[in-house]
Structures are given as structure tokens and as C-alpha cells.
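This is the structure I want to talk about, given as C-alpha cells.
Here the complex is missing one protein chain, while the rest keep their positions.
Now for subunit A:
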Amino acid sequence: MSAYGTTRHQSTVTGPYTTPASTILFRRLSWEGTVPLEIRVDSKELPDNSDRGLECYYIQAPRVAYLPLLLPSIKNYLMDVVFDETAGKTLKEEDWWFENEDGTLLKWHWPIGLIYDNHTISSKSLSNAAALADATAPLRIIMHLASPPADKLLMQPNPEACKQAFMGQMKEADFIRWGNTKRMTSIRKQEQDGMWEGVKDHNFDEYWRVASKIIPTTSPVRPQSPPPSSSVSMHTRPPSADGALPSDKDGAYNVRSVPVRIYLPDGPVLQDLVPPLLEDGSPHTLSRYLSHLIPLLFPPKPSTTTTAARPPLPASFPGGRPSTTPSASDARSSMAFALIQGVLAPGESEMAWLGACLTGADGWLNVCVGLRTDHR
């Protein structure tokens, strides 16, 4: 952790918001996160005279990067070690594409961290929450050298198309937060490009110099992380009582909705509006959102104030229902778990805080939901 000690100061990243040091710390931890990949060239497609046995490329790839951004370093490796000169001249990066071992096409426009986490929740052998903590097994990827299935990749397999998709996601997230894309459109093209360069170079300062104008921060007057003991005091303190700072109306707790996507194993991606605060002014938490969106996997806990215990309701429950009371023991007894940036997220995490601190580079908070195998 000492390596991140320098983020205490706010000198390098400036924006219209005052960003608390703890927010910067979590942003940096997310940003510096990497995942192990094993990229193997499909043995049937290896050109003649290739040095077989070496056709595997290993990399700790940044979670915020995209597969097309790895192509140059993969190419360098293959040229140096595996291919002969003739093959090197005929192969074109534009034709390269990726699958996982099950033959699932890997998306060019998904951050690598999301691809990794999505694989984790979808593969049975790793879905035990306890095993996740030290999961260092690389994600095995098959690389093909020809005939990219354009209809399934849904975009041109090149970094420029990837950049356009990234910008589209940034704008969509901006629209989710504020109901318009003014923050994105008000920054110059050069600055927008700077964000993408930051992703490409895995440069935290370069990216956040611009992104901090778009992705809202937590306000210093609010508790940054959701410490379990403070939840009572927060419930009694409506947001309006915070003596609003000038920038507070642009803060993470004042957005219309937090940009969140929920990924289920091998399955659908769910997205809905996620207000940062509930009607009673208390922060919207992860467990509350999950038990609202997917109650069969995260059954709402009957509140102690209700006399009759109600069974979990199917799709949604009335807004007037008392809020759930999440705790660490609740998380252990549920059938599923939530992974954010590869980390098991506590149910009491506040959605606004997650959106400010653990968001991906494209502005989206990706929550991968896996099934527990140790549930009794």
C-alpha cells in the first residue's frame, strides 16, 4: 500500500470538484488493477515454420485496457519469438480476434477487467467466493489470426473503433448521471482524446486530468467509504442538511442515477436507473439495489419494524417498504455474491460512492454477480 502513499496530495489531478484523498486512492487502486492473461495462438492457424511450443503470450493486463490495445505487444512478441520473417510479413493485426477456451467470442469493447470478472462468475470452478481472494490463474484466451467474425464482434476490430465505442460509453454514462451529455460535449476534442490516450498508456494522471471533469466525486463532508458503524447517523441526516458546498450539486450523491450494469453468469446484462439516495434521503446501497433488481438471488431481508415477515417479492417491491438492513452476515447467507473490479463488494457499499471510486475508465460501474457454491 505504501506505493500509493503519494496520492494523499491533490496536486496532480484537478477538476471542478475537490476530490478527497480517499476517493483518489480508490480510483488509483482500481486503475492500477491488472489481470493475468494467457494468450495462445490457435495451433491450427500457426503459419509454417513457426516456433511451436512458444506460441503463448503471458501478460498482466490493466483492467481498464481493451483487447485491441494489446495487439502491438502481442505482435512484437510473436514476431520476435514465434513467426519467421515470411509469416510476419503476411499476417495482419486487423484480422486478429479472441475467444476464450469455451469458444465464447471476447468483446473488443469490454474492458479487460470486465472480461476477466465475467469469466470468473461464469466458470463453475472459481465461483466459490472464498477461492476468489487468491485467484491468480490466468484467463486462457485463444487468438485467431484470420477471418474475424465481424457480425459477432459488432465492430471493426481496430483501436479506432474501440476508441469510438469508449467515447460512446462515456457519453451514455454522462447522460445516465445528468439527463444530458453537457459535461462530455463541453470539453474539447483534444481533451477527450487525452482520456483515451490515458487508457492506452495506462496513465492515471493523464486520464483523470480530464475524467475528473466528468465523473463526479464524493463530497468531503460525506463519509467516503461506507463504514458499517456510521449507517445509523447517515439515515438520520438528510443530504440537504450537509451545508451544501458550491460543488456539491455536481457531486456523486446528486446525480440523477449512477451508471451501473449488472452481469449475471453466462447471461443477461441488467441495467436500470439507480438513484444515489432513497426516498428517505438515506444512501442507496448495493444490497438494496441487488435485492430490488434480482430478489431471487439477493432476497430482501424482512425489516425488524414490520410485524409479519414477507416472502421475497418477484420483480420489485413497493418503494414504501422499509429499507433492508444489510450486514456482513447477510452477505454470507445470500446465494450470490457481487464482484466489482475483481473485489468482493460489501452489501452496505453506497452506490454513489461506488460510482465515484470504483467506476471503470468508461464511466460505468460493472457489477459481476456470481453464485455461491458454499451456501447452505
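Everything below uses one rule, namely that contacts are C-beta pairs under 8 Å (C-beta built on N, C-alpha and C of every residue); 3 or more make two chains touch, one makes a residue touch a chain; residues count from 1.
The rule is simple: contacts and distances are computed from a predicted model.
Enquirer: Which choice in "Ubiquitin-like protein ATG12", "DNA replication complex GINS protein SLD5", "NADH-ubiquinone oxidoreductase chain 5" or "GPI ethanolamine phosphate transferase 3" gives the name that UniProt lists for the one chain left out?
Expert: Missing chain, UniProt protein name: "Ubiquitin-like protein ATG12".
Enquirer: If the hidden chain were put back, which of A:Leu297, A:Ala338 or A:Ala356 would touch it?
Expert: Candidates A:Leu297, A:Ala338 or A:Ala356; residue touching the omitted chain: A:Leu297.
Enquirer: From the listed residues A:Arg209, A:Arg288, A:Lys301 or A:Arg372, report the one that touches the chain absent from this view.
Expert: Residue touching the chain left out of view: A:Arg372.
Enquirer: Of A:Thr23, A:Ser50, A:Asn118 or A:Ser257, which sits in contact with the chain we cannot see?
Expert: Considering the complete complex, A:Ser257 is the one touching the chain left out.
Enquirer: Please pick, from A:Gln169, A:Asn254 or A:Ser349, the residue that touches the omitted chain in the full complex.
Expert: Per the contact definition at the top, the residue touching the missing chain is A:Gln169.
Enquirer: Spell out, residue by residue, where the missing chain touches subunit A.
Expert: Touch set of subunit A with respect to the missing chain: 107, 109, 124-125, 127-128, 130-131, 154-155, 164-165, 167-169, 171-172, 174-176, 180-181, 185, 257, 261, 264-265, 267-273, 294, 296-297, 335-336, 371-375.
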